[in-house]
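I have placed the structure first, in the form of structure tokens, so that the comments after it can refer back to it.
Only a single protein chain was left out; the remaining protein chains are all shown in position.
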Amino acid sequence: MTVTFLILAALTLAGTVAAMAMRNLIHCVLALTLGFAGLAALYLLLGAQFVGFTQVLVYVGAVAILAVFVIMMTQSAGPAMQPIFSSFWMTGSVVAAAVFVVLAWAICRSGFASQVLPPPVEAAVHPIGDALMHGYVLPLEIMGLLLTAAMIGAVVLAMHEKRRTP
Amino acid sequence: MTLSMFQAIDQIDQIFVTSQHRLVSDLPAEFQSISSAILSVIAIVLVFALLFAITTVLERKGLGRMQNRYGPNRVGPCGFFQPLADGVKSLTKEDLVPRTADQLVHFLAPVLLVMAAFLAYAVLPVGRNMVLVNLNAGVLYFFAVGSLVELAVFMAGWSSRNKYSLLGAMRAIAQMISYEVPLVLASIVVIMAAGSLSTVSIVDMQASYTGIWPHWFVFTPWGFAGFALFMIAATAESNRSPFDLPEGESEIIAGYYIEYSGFKFALFFLGEYLGMFATSAMAITLFLGGWAAPFSFLTWIPSYLWFFAKLVLLILIFIWIRGTLPRLRMDQLMSFAWQFMLPMTLLNLFVAGVWHFMPAGIVRWLVCIALLVAPAILLSRSLKQGKKFAVRHYRFAE
Amino acid sequence: MFGEGILKGLAETARNFFGSYVSKDRLTTVQFPEQRLPQIEAARNFPFLVYDGEDWQQGMRCVSCFICEKECPPKCIFIEKSTDKKPDAVGKPQFYPKVFNIDVSVCMSCQICVEVCPFDAIKMDVAFEHSTNNRFAGLLWDKKELAKPNEYYRQIHPIEAAAVDAALAEERAKVAAKAKAAADAKAAAIAAAAASTSVEVATEK
Partner (left out) sequence: MNPLTGYLLLSALIFSVGLAGALTRRSAILVLIGIELMLNAANLNFIAFWRYGPNPAALTGIMFAIFSISIAAAEAAVGLGIILAAYRHSQTTELDQMNSMKG
């Protein structure tokens, strides 16, 4: 529980809560990038450099921009005129709160709190590469396949349907 | 050469490192690391801001000479104090914010842009032992920070509530994302060869010599192709001519920073140039041996001088290209990225593999060059295909 | 071939770059405040009032006929007529402008005032460095600021001024001839009268 962790956690939480609660969709995405960046900083704090930078590269550099593009293309930018929450928002928030209570209860009861912590480690890039190329080579290949399939699928989905001329 | 001479050369080379140590060593132990970091940050900010100032005046003078003009020659000797005058002007100008603009986002965009541009310098080794942080995943960090620029550009374009700025931002983002793929793929060959993502160890690998010749990656077929592809992608990534569509003055006035004035505009300018320096510096680190001297008998010149000499050389090439090439069209830009750059960078990865596994010798050179040149010609042919340009006859404009 | 045009272009700009340091002929820029190109005959900027002779008030050609004021498209001319008369360029007694103002911040340099002036009193100037600190009072020019001698007009528009001078001289000559004719006629009449009286006297005798 260092000060750094508390600051970063507050930043991340503020970003995520704002992302879920703001009226303007673009503001939501910008707040979301703050949350993602905070998470990346938390990964760095935990010593996972590679994952932290990948997080920034993928989420801030790609996913947020993609979301922004879709918001622009569906013309849903600008403050919403109708209510932003659906009619059953009460049920939804109660469910989410219940999930959090259960998770928090499980975490506090689990005995992690009294566990002796191992010394800090630094995940160098080299062992990650080694692991990806030896132990995890099959998942890596499948991941490549999945990404290709997703790319083709996204292109097909988002492509304009061409009118067939007789 | 005697031993003392070697020591003297080494001392001059390491003068900044040792003076930083000396400055910090008087402080109490808990402040030492943070104050040395702050010193390095101040040095980086000052040096690269100064380089920005010099580059603006060099660019304007160089472009002027290429167009048979004088360029700025009024302020100070030969116009070299022009950036000072520009700075004073931009500081004293009114800071206009459109009434309908998203005030907070409009303010944050230039700040984020400059911040992202400066963050990238943290992993660039500007000299022997002269790097702010030697990150394990330095190259990855560089590209991650670079992706923040896209967000800043979008924020600027969207928050201005202006059609031109939004169009410019969309163009800029589409272009940056398209060219980030070849940029990263072109640098992967070096990472493969060096076996490390750390910029420091990549430079260390290139800082040895066979006879008088250095081991720079650019002196291999895949390295040269990678360097060329990297520089093309870097030109597009930093929105420079001939890929300066996002700010195309003749079509969308100034693109995403149309609604910025005064110092915020200057910040955009600064951010753009800093991005250009950073990608050039990355190209130097990856392909041109970073701070290493080009010949073994020139190693007595301090390493940081070599780094900045290479940087200035690349900047001059950027200026030269800007003075020469006209702007591309949007569809040409995109098809160039996906139909030429992407296949070539992927092929380059393959060639690097071939180079690695073939026995050293002339055959290896020939095979790799053939593997690169033939597809390049075929691809450039296919880019041109179906677009036969006839001589155009004008009815009224003759 | 691939990239050939790019190389050609790079060579061209490089040639320009180094050439501009070697031969000064390549640089077409005129370094303005120090170097100036000679003014061409048709150059024009803002109007001014022409006067003949030494005294700008005596020699002013304007007779305050208000034609220019009426014709001015942006209405930048303001004239007030005098109550007394003074001799004009040709020598005829005429009114003169008590006030003649031009607001050059409004003037659009169309030269219509010059076209319509029947007295060749208003002409176009070529001076263009008129920036002031006060954009209202500083750019509202009165009669004194507008008055320029005829020699100045000859200097800036030599061909045009020669034609105007010739026309004016002809006019003056015509007036002088008329005056002379009138004087001659008068003299002849007097002589004739004298002669007739003498004849009468003679017949009486």
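The letters A, B and C name the chains in turn, as written, and every chain counts its residues from 1.
Convention: a residue touches a chain if its C-beta (ideal position, glycine included) is under 8 Å from a C-beta of that chain, and two chains touch if they have at least 3 such contacts.
Fair warning: this is a prediction, and the values are worked out from it, not measured in the lab.
K.L.:
Considering all chains of the complex, which shown ones does the missing chain contact?
P.N.:
Taking every chain of the complex into account, the missing one touches A.
K.L.:
Residues of chain A in contact with the chain that isn't shown?
P.N.:
1-2, 5, 9, 12-13, 16-17, 19-21, 25, 28-29, 32, 35-36, 39, 42-43, 46-48, 50-51, 54-55, 58-59, 62-63, 66-67, 69-71, 73-74, 76, 80, 82-89, 91-93, 95-97, 99-100, 103-104, 107-108, 112-115, 117-118, 120-121, 123, 127-128, 131-132, 136, 139, 143, 146-147, 149-151, 153-158, 161
As a working rule, only the chains that are shown with their structure count from here on.
K.L.:
Calculate how many whole Å lie between the centre of chain B and the centre of chain C, each centre taken as the average of the chain's C-alpha atoms.
P.N.:
Chain centroid spacing, chain B to chain C, equals 60 Å.
K.L.:
From the C-alpha centre of chain A to that of chain B, how far is it in Å?
P.N.:
Comparing mean C-alpha positions, chain B is 29 Å from chain A.
K.L.:
Measuring centre to centre with CA averages, how many angstrom lie between chain A and chain C?
P.N.:
Chain centroid spacing, chain A to chain C, equals 78 Å.
K.L.:
Can you check the complex and tell me which residues of chain A touch chain B?
P.N.:
Listed in rising order, the residues of chain A that touch chain B are 26-27, 30, 33, 49-50, 53-54, 56-57, 60-62, 64-65, 68-69, 72, 77, 122, 124-126.
K.L.:
For chain B, which residues are in contact with chain C within the complex?
P.N.:
62, 65-70, 320-321, 323-325, 376-377, 380-381
K.L.:
Show me the residue ranges of chain C that touch chain B in the complex, using the header's touch definition.
P.N.:
1-3, 6, 9-10, 12-14, 16-17, 19-21, 26-29, 31
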